[in-house]
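Excluded from the complex is one protein chain; the other protein chains are retained at their positions.
What follows is chain A.
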């Protein structure tokens, strides 16, 4: 059996900043209330422009599930680790809250979860994958901005989307090789 390579391909030109993905993630993963606690987010990218030349643009994002994850490299206790199928996770038991990973992550994807006293971040809803379900943020999105799937499977929707469109990743210069892949506008 070949290994999976889970990824999310996004067409954020469809995003309406409805926050279904952020609320769904909080519900699914017991992320505490509070504006500094989140596993995913929607950033407004509207170019600074003057009335009436306005075009609003939104960019939803989360942990990039880097193939080359600096957060894992710097973690002194190996609490941060990468699974076989390339998902970066945090073992909450091992985490000592040194926050090296938070500093190392170029995407500001991690936060301190007070309730579990550990660093927390997007897991690609790993518990759902085990049941054959897709991540909560992917599933709930009204226009389905995110598509989840296996990049190692050439017939998966994600592989097709990547083949079909021009794509980009965030901060490629960091060499992290994100598995959050954006379709260009």
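In the analysis below, a contact is a pair of C-beta atoms (placed from the backbone, for glycine too) under 8 Å apart; a residue touches a chain by one contact, two chains touch by 3 or more; residues count from 1.
Here is the rule we go by: contacts and distances are computed from a predicted model.
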Chain not present in the shown complex, as UniProt names it (candidates "Nitrate reductase", "Putative branched-chain amino acid ABC transporter, permease protein", "Hydrolase" or "Molybdopterin oxidoreductase"): "Molybdopterin oxidoreductase"
In chain A, positions touching the absent partner: 13-20, 22-24, 26-28, 32-37, 41-44, 46, 48-52, 54-58, 97, 99, 102-103, 108, 111-112, 114, 117, 136, 139-144
